[in-house]
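The structure under discussion is supplied below as structure tokens; questions concerning it will follow.
Only a portion of the chains appears, each positioned as in the full assembly.
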Amino acid sequence: MRSVLGSGETATAPESHREPDDGLRLEGLTVRYGGTTALSDVDLHVPRGQVLAVLGPSGCGKTTLLRSVAGLERPSEGRIAFDGVELSEVPVHRRGFGMVFQEGQLFGHRDVAGNVDFALRMRSVGRSERRDTVTRLLELVGLGGYQDRRVTELSGGQAQRVALARALAADPRLLLLDEPLSGLDRRLRERLAVDLARVLDRNRMTGVLVTHDHDEAFTLADRTAVLVAGRIEQLDTPWRLWHRPATEEVARFLGCGTVLPGHAEDETIRCELGTVPRPADCPSGTVRIGLRAAGLRAAPAGEEAPIGQPRAVVRERVHRQDHVRLTVTVPDAPGLAPLEAVTSLDDVPHLDEEVTLTLEPSGTALITET
Amino acid sequence: MAFPDEPVTTEEAAGSGGAANGGSPNGESPNGGSPNGGSPNGGSPNGAGADGTAIPGARPGGHAAFITVGSALVLGFLGVFFAWPVAAILRLGLSSGLDEILTAPETWRIVAFTLGQAAASTLLAIVAGMPLAYLLARVPVPGKALLRALITVPFVLPTLVVGMAFRALLGTAEPNAWAIVLANAFFNVAVVARTVSGLWTQLDPRATDAARSLGAGPLRAFRTVTLPALRPALWSAGAVVFLFCSTSFGVVLVLGGGRYRTLETEIYLRTVRLLDLSGAAALSLLQLAAVLAALAVAAIARGRRENALALRRSRAAVRRPSGLEWIPVGCAVLVLGALAAPIVALLVRSVNSRGGWSLAGYRALSGTGGVLDVSGWQAAWNSLRAATDATWMSLLLGVLACLVLTSLRSRWTAELMDAGLMLPLGVSAVTVGFGYLVTLHVLPGDLRTSPLLVPFAQALVITPLVIRTILPVLRSVDPRVRAAAATLGAGPWRIRREVDLPLAGRAVMTAAGFGFVVALGEFGATGFLARPETPTLPVAISTLISRPGELNTQMAYAACALLMLVTAGAVLLIETLRSDSAGEF
Amino acid sequence: GTGRDSQAPTVTLVTHDSFVISDELRKRFRQDSGYRLRILRKGDAGELTNELVLTKDAPIGDVAFGVDSTYLSRAVDNGVFASYSPENGDHIPIEYAYGGNDSPTPVDAGDVCVNIDLRWFEQHDLEPPAELADLAEPRYAGLFAVPDPATSSPGLAFLLNTVSTFGEQGWQNYWQRLLANDVRISSGWQQAYKQDFSGSSGGGSRPIVLSYASSPAAEVDRNGQPRTKALLETCYRQVEYAGVIDGTTNLQGARELMDFLLSWKFQRRMPEQMYVYPVLLGVELPDSWRDVAPRPSEPTEMKPQRVERNRAEWIRQWRSLTNR
């Protein structure tokens, strides 16, 4: 398992267990498609043996980033280097990078085994070893026995897994993963994420992973980059991304529906909806607090509710797996947009019922930069 | 429309890009403010990615050395066996008389008729070929390989014989332009059916599914989704058929009875009868110009977008037709009937004459003596050997040319080269043949009388066909699949071998079968160049048909039957080979 | 049947598609001369002539055979032939000679004649026509099929025949009457004879067709009875010539071959092999031919020089006359 518990402190510590390898470096990478600038001025470093996750809204340039590194797009500006070697003159097939494409891109004219085998043949692996490896990889992705199946006769998720197995078979020094697990059910996805992390770790592969699943990013990656509109907004450990988003944009992208101004003083940070404890790394003065749905707990406002706690009215209720998500408005603060809050399944307020709101520190993020 | 009039979107509704536009502190949108600025891509056809030039792996490699050597080989062959002889014969004639020919209104009437009948024939061949293509690509027909083989049979029949069969069937002894069109189409339905079905088989049927689920009926889905996807193959086949028909000779002579004249018949008249080389050269130039213009039109129409199709051969696509889908199946059956009629007539003639039913023709054919130097079997064997040589030569050249053509960066260079390779189909066989006479003795070993010349000349005719069959498929290969192979460590050559060739593998084998058939039936050049001790079947047929006497006639028809049999057998064999060698399909 | 001994020197005969030689004769030539015979067939007489002209600077063979009187001038004027007098040259009737007994040398003659379907005329109780003029008579309306002079050799011969018969002034008028009489013009001999003609195996609708004097020899039914007949008053003679090709590198072989073409044994076999009349005086026709395909006694002819001068113009005139 790769990324065990990131925390504010351990994340910034030097990665002493890694050799001082160079890994992947992007400098000032800009990619344009005609008039569209898909990536602008991206600097990035993924040390050898580490995995970087890339998060970002649809169309922000994630695929373009991977394709450029693979050598499939020609950068308009900037440099890409791996282990100190500049890659602009190195053709795709000499880079030794593997890629799982967003759309799979299986070879329609080969069967499942043939697709995986292709990567092995490119590496001139012997016949019997190839067969064993194919079998092993297919089993890894849960497709044992599918060797002879035509790839046109696979389900969407099965095809995606074949693409993953194929990329792993290439045994690349850098693995580029473009939403490799997006079409799979959660259970399989979790299992494969763990298996993948193990493979990456065992082979000391460097990796760049595009995903929309934040948990997946945190399971697989050492650090995560948030890409917005072709620029890297923040590159950080999962913990810091989640709890210390660099910008409001990142906070919102990572689920903070509401961002409120706050004031840090002594032990607490105070905002319009209450207070949260002030962490050690929080400077005093004006900060912003990002609120996720789980950052606000709503409870029916019985008579005994303490005075001073903000009150809100339930506007919408949506059932979620293990909680109920509410949309509430705060009559006392008409300037505030509707807020998201959660409540437990046990005591669900009705529509238009009045509730009291409590800030839940674990559901908040702190934006300290201005 | 059931949507509300008020915007249903929230403030975030500008979407990912839009949200970034509005909210990004960095200000720069990835889409460069495209919303009102027309094409977000800037509309530049040369933009990176727009034509794929900037994307490594989008083309199958781009070795300068390969392109140079490949082009040199292909263009060298074309130069020696086509451009040089034709240029030489044209130069002999170009001393005078050009303006006289060009100013004659008669000339322009002939040009108009040539192009008109070719266009009409092409259209008819396409209309008749499409249902057949559908049948071959999408309907489970038992014994499809046999069917595919059978529809190529018309292609090898000597034009003279087919012309006579049509005259007999249509009962039109008088010159008749529609009969010409019909017979031309008869020859070429197979070109359309095979070329189009080749691509159609590999089209991803899910695109049609999408259209159907959006409310498009089968016809509409065909017109809006399938047809545009088939366009490369259609233009390809159309161009070939157009060339065949615009140089149609035997058919025009027999059914036009001298009243309908084309550039081809005029060139023949002037070259062979009148030795009016200057008149012939002027007309040849006109023919060349007309053919080039037609090719240019096709290139422009086709080239607008020969986009990467998701080729995805799927067994599920072949299924029992239902509902309206029976209509094209019915049409295909009608077309098959129409194709069969002249063939059956020929077969009947081979066993029936005024003397009643008899196998005399076949018996005589299997022995020697009579007007033929060799037996029918020997002639068939000669045909097979020459065709085999011509086929491998043209496959070599054609595949090489395709690889070069798809590797070329500049579209116009590629188009020019493409057109150059097509020209042999658009130039009169007489011109080429006479050109050989005045040039090839310069080469060592006087090729003019060498047995190698027949396969060379046939290869010249087949190579354009090979290219037209393979190129559309190769151009349709999704560059992203090549990219995938590259990331797995496949270099440009490896990609060619492992991705392009297997994907085009069917097309290569189709081309091989088709080229073989053409070589079997080729008479224009073969008749001119074949040596008497090794006549091919078409040469033998021509000898037999130009003799009086019942037996000769019956032998000619028997030889036609033999030619058809050999053709069907050869195609069947090649098609079987195909499914073996490319078993992954 | 040839080529087993590749050591033997070769002599190459360039000829037209209709040239036929039996294995036996070929062997005879080999034995007699020591040369292996190689044959190049080059289309019909017109095509052959043009090829000889185009390759005269670099000949493709040693001897040419099959240039006929319609095209001979073209070949001679272009200097295709070298001079040579073959052994039997003095047995050739003088009227066939182009200019003395020198090369080119006449080898055979073919007569292009109007043929009729005997049974048809019997059944319809109609008197068959006798000469060209009759074909324009209303009673033969819709009965005659002729190939196009512009695209076919016999068709051109027929045109020359009409010019020769009716004169420079009269031939156009004759053709107009033919057209008015619903003559059917098709592009080649094959269509006219095998499709339009009722007397051939094709079973067409027209009982009168333009073909050769020898054609009836091929249309004999099982009882040996001729089905068709050539009208001997309507014939036009085409003489086929052979000659040593100027510039040949094998003069000796060429001469041997010329002598062979005019040898008795070859000439005797010509009728049954090529359906032509040999030129040597005194060569016997096969027995059957005497009844079925007798030699026309007074065919029309035209000097090659005259043909050469006028061919293009007559064809042009004929085309505009017939609107083709």
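Each chain carries a letter (A, B and C) given by its place in the written order, and its residues are counted from 1.
By definition in this document, a contact is a pair of C-beta atoms (placed from the backbone, for glycine too) under 8 Å apart; a residue touches a chain by one contact, two chains touch by 3 or more.
Keep in mind that what you see is a predicted model, and the values were worked out from it rather than measured.
A single copy of each protein chain is placed in view; the full complex in the file contains them as A x2, B x1, C x1.
Simple rule for what comes next: only the chains that are shown with their structure count from here on.
Per-chain CA centroids place chain A at a distance of 52 Å from chain B. Inter-chain centre distance (chain A to chain C, centres taken as mean C-alpha positions): 91 Å. Contact of a single residue of chain B with at least two other chains is seen at no position. In chain A, there is no position where the chain touches two or more neighbouring chains simultaneously. Chain B contributes residues 15-17, 19-21, 23-26, 28-32, 34, 37, 39-44, 47-50, 54-57, 311-316, 478, 480-481, 483-492, 494-495, 498-499, 502-503, 505, 582, 584-585 to its touches with chain A in the complex. Chain B meets chain C in the complex at residues 92, 160, 163-164, 167-168, 173-174, 253-254, 256-259, 261, 265, 268-269, 271-276, 353-355, 369, 371, 373, 434, 437-438, 441, 446, 448-449, 527-528, 531-533, 542-543, 545-550, 552-554. The residues of chain A lying in touch with chain B in their complex are 32-38, 40, 57-61, 67, 70-74, 76, 91-94, 96-99, 101, 103, 105-111, 114, 118-119, 122-123, 150, 152-153, 166-167, 169-170, 176, 228-231, 247-249, 252.
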